[in-house]
Each structure stands twice: as C-alpha cells, then as structure tokens.
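Removed from the display is one protein chain of the complex; every other protein chain stays in position.
This part shows chain A:
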Amino acid sequence: MAAAEPIIKMAKIEKSFPGVKALQQVDFELAAGEIHGLMGENGAGKSTLIKVLTGVYKADSGQIFLDGRPIRIKSPEHAQKIGISTVYQEVNLCPNLSVAENIFIGREPIKNGRIDWKKIKNEAETVLDKFDLKIDVDRKLSFYSVAVQQMVAIARALIISAKVIILDEPTASLDTDETNKLFEVMRQLKSEGIAIIYITHFLNNVYEITDRITILRNGELIDTCLTESLPRIELISKMIGKDLEQIKEMENYSKNIGENNKVLLKAEGLASKGNIEAFDLELKEGEVLGLAGLLGAGRTEMVELLFGLNKADQGRIIIDGKEVKLNSPKDAVDYKIALCPENRKEAGLIGNLSVRENIILALQVTRGWFRKLSQARQLEIAQKYIDLINIKTPDTEQLVKNLSGGNQQKVVLARWLAINPDLLILDEPTKGIDIGTKADIQKLVLELASGEGMSVVFISSEIEEVTRISQRVVVLCDRAKIAELTGSEINQKEIMYRIAGGEA
C-alpha cells in the first residue's frame, strides 16, 4: 500500500491552543487510492489535524507535502483548489440556500455570463441520486433534517474532482442504509485512485471500509497500521490507552427494576397529525425505555410531544396520576422533564459562552434569572459534571466552541443532568462520542435510573446500544409505534426484524 510516494505527507505537526496541546509531533501519510481511517477519543486531535491540513488553522510547526513537494496551505479555499475536498465535523453549509446551491456554490456552471441554474438543479439531483436521496433540491437546506444535510455536505465534497477527500464523522447522523450508500460511493472513488481520510467512532465502519488506520491519543500519534492486521481489541486499547475491563464490566449491570415501581408518566392515545400517529406509553420510575427505529421513524416526534415542543392534537398525558398539559418546554421543565436534543448546533449550545455557563444554563432558567446561582456554586456544579462525564476541557471557563465535537455533545448532556430531572429524554446522546465515553454515558444512564430512580427515554440509531441499556424498547416505524418489547425480546435480531416490518 505505502509503496508509492504518498499524495499527502504531514511531518512533525505541532498545534497548540491556549491551555491545550492539540497536536504534538504528529506524522501522517496518505497514499493514492486508499481509505485511511483516523481514530481516537474525543479531543484526541483528529479534527484539528484535518483543519491544519486544509488551512483552517496554521500549524505552529511542521511541514506538509503534496505529491512530495512542500506546500503551505493558506485557506480552505486554497485546499480546494489543490484538490483537497472536506466535509467538516459539524455540517458546514449555508442553511439559507437551496440544497442544489449548497452543492454547487463556489463552482457554479456559467452559461452566457450567468449562473446556469437549470444545470445546477439537474446535476444536484443526479449526485443525490447516487445516495437514493429523492428530495426537492430547490428547497432551502434548513428545511431538511441533519441526516439529509449531512448527505448534502458529502455530495458537495464528492462532486469536486478532488485528489483527496476528507470526511470528518460523516456517518454520525446517518442510518445503516445511508452509510452503506456512502461506502459504495467511497469504494468507487477509491477505485478511481482518489485518497480518502475517514474519521469515525464506529468500529464496524472502520473495519468495513478502511485500508489503514492512524490512531491519535491526546494529540500524539500512537500508530499507523494496516486495518487487516489490527485486531479490534488492540485498536481500542491504543485509542484509550487502557484495556477494556471497564466496558466489559458494564455488561453485567443489573437491568432489573421492581415490577411495582411507580408509574411516572403515562400517555394515552397521544398523537400529532402528520408527525406521529396515536400511541400509548407508560414510564415507570427508574426505568430506561429505549426508542428504536430508522431515521424518520418518528422517534424524535414522539419525544417532542412529551417535552411540549410540539402540541398533541389528541390524547392525554398523565404525570403522577394527574392529567397535565405540556404546551411548551417550559411546562415540561416545570414537571421535571428534560430533553437533550439530537443536534447540538440547534440544541442551544452557545459556542461563545464558557463550559460553565452552558452547563448551568437550564438550571438557571428553572430557578429564574432573579435568583442567580452564586459563582462558587456554578463552578462546583460545572466541575462536578466535567468530572462525572469526563468532559475534556482545560478548565470550566473554556469557550464551548473550542471543545472537540464529542465534548460539546457532553456539555449538552451535562446541562440537562444539572436540573436533576425525574424524566430525562436523550435523543442520540452518544452520537459522535468515542467508545470509552460512550460506555461511560451508558453506565451513567443506568446508574441514574437504578440509583436515583430517574426515568430515562433513550433514543439511539445504534440498536446494540439500545439493547444494552433498556428495560423496555419501543419500536417505531413510519411515524407509528409498532411494537413494545421487554425482557428477552430485547435483542438486536428481534428489533431489526420489527423495524423491517415483521410481526411477532
């Protein structure tokens, strides 16, 4: 593989941010026609390495070679010009422009001195067709879900005739089908001699698609290996720097909750036209309820009703035996319900505020702004959650936008944990989170449930994760609840079977 001259070579790259050494003496090589996985925990420096390579950040020292010649990449624009096309970790597109335009902007076809809108539309449809994505490309990007936006970002990267394509966690919000489509396209590009850097936290994906893997830990290069000669266990231990005892230990976690635990929340015939069909739901104290289903199956719509983000047009909600109306999130929070949403950019995570301020935000709101938490108390709370879920930050005052993607996700989680809810709804809480921390979060959820009697609704696209922590699983399909599984029914096969539309 590494026989020929690499397309890209990065040598002894150093990059520091105030208080953080994000990259230390990192070497990296990328050969033509290979898919190269970049692995590491949250905050290991993966995105930073990509940003140095594509001119978003300037390295403190070190050199980059393109086709053997040293090159100084000045800006993302420059990177594109020399054939490096990137999908950054957060979807970075313009929400106000149409899907088609987002794919083509910057290299619009020009005819007779004007942008050829017709051609843009047609070609956009053709590219998205590769992913079986049949959407109205004239609609604004903001109209579509994160998953669709992600595909659009990928499509944009692919239509540039690039030599190198970089995908920073492109599959975080994609479902299995969409991921497979992406892999098909990646394989085809690879056969055309294009080199691809692929960052992900999904081990299965890495083993399925990559030829080589480079592992970073705490900003240092740990190793670069051929994928086929790197056992999973070894990869994981290289990434987290310790063995897997911790993860294994969790498997034995007791999932028994008392049959006669009190019912906390009950939904009867709840429905919202066009969003979710009528469903019943019962949640006991100290129970973890998993919601499984494909993207678009109605999982998010279901919990939005429970959190007052959307109004039900029929049915009722009963909390602690009393019927309640949840007309807004504020109502829900008053009943000690918290929802940690899927998309952290939309989740109200405020990049320009510090980690501390973001964590205490929801708590402060529930107290009202006139009863301000004291500085000392704020610090205490922030520190508690930083330790509890292992948020990687130099201190409580770091701005959230400077955290790595996964760590931002943890801050959202911390914010909602801080209000100490009775019912915690987690919508894809482990998206973009490395396996070590993922295990930590799963463990934490179980502890909160069995230890403190908190009820948890857990949405995840990873079925394995759902089966691991739920006492009960509700399966959704086409915006309707189609099954409720308990006990031994909770296994991957059964859930997949139900999702695929099978009857019991």
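Assorted remarks:
Here is the rule we use: a contact is a pair of C-beta atoms (placed from the backbone, for glycine too) under 8 Å apart; a residue touches a chain by one contact, two chains touch by 3 or more; residues count from 1.
As a working rule, contacts and distances are computed from a predicted model.
Name of the non-displayed chain as stated in its UniProt record, restricted to "Thiosulfate oxidation carrier complex protein SoxZ", "Plastocyanin", "Simple sugar transport system permease protein" or "Xanthine dehydrogenase family protein subunit M": "Simple sugar transport system permease protein".
Note on the undisplayed chain: of the listed residues A:33, A:62 or A:76, the one touching it is A:76.
Across A:275, A:364 or A:491, the residue that sits in touch with the chain not pictured is A:275. Checked against the full complex, the candidates A:32, A:105, A:278 or A:379 give a single residue touching the omitted chain, namely A:105. Residue A:147 is the one among A:31, A:147 or A:339 that touches the chain not shown. Seen from chain A, the chain kept out of the figure touches residues 56, 75-77, 79-81, 86, 88, 92-97, 101, 105-106, 108, 110, 113-115, 135, 140, 142-148, 156, 274-275, 295-297, 299-301, 310, 342.
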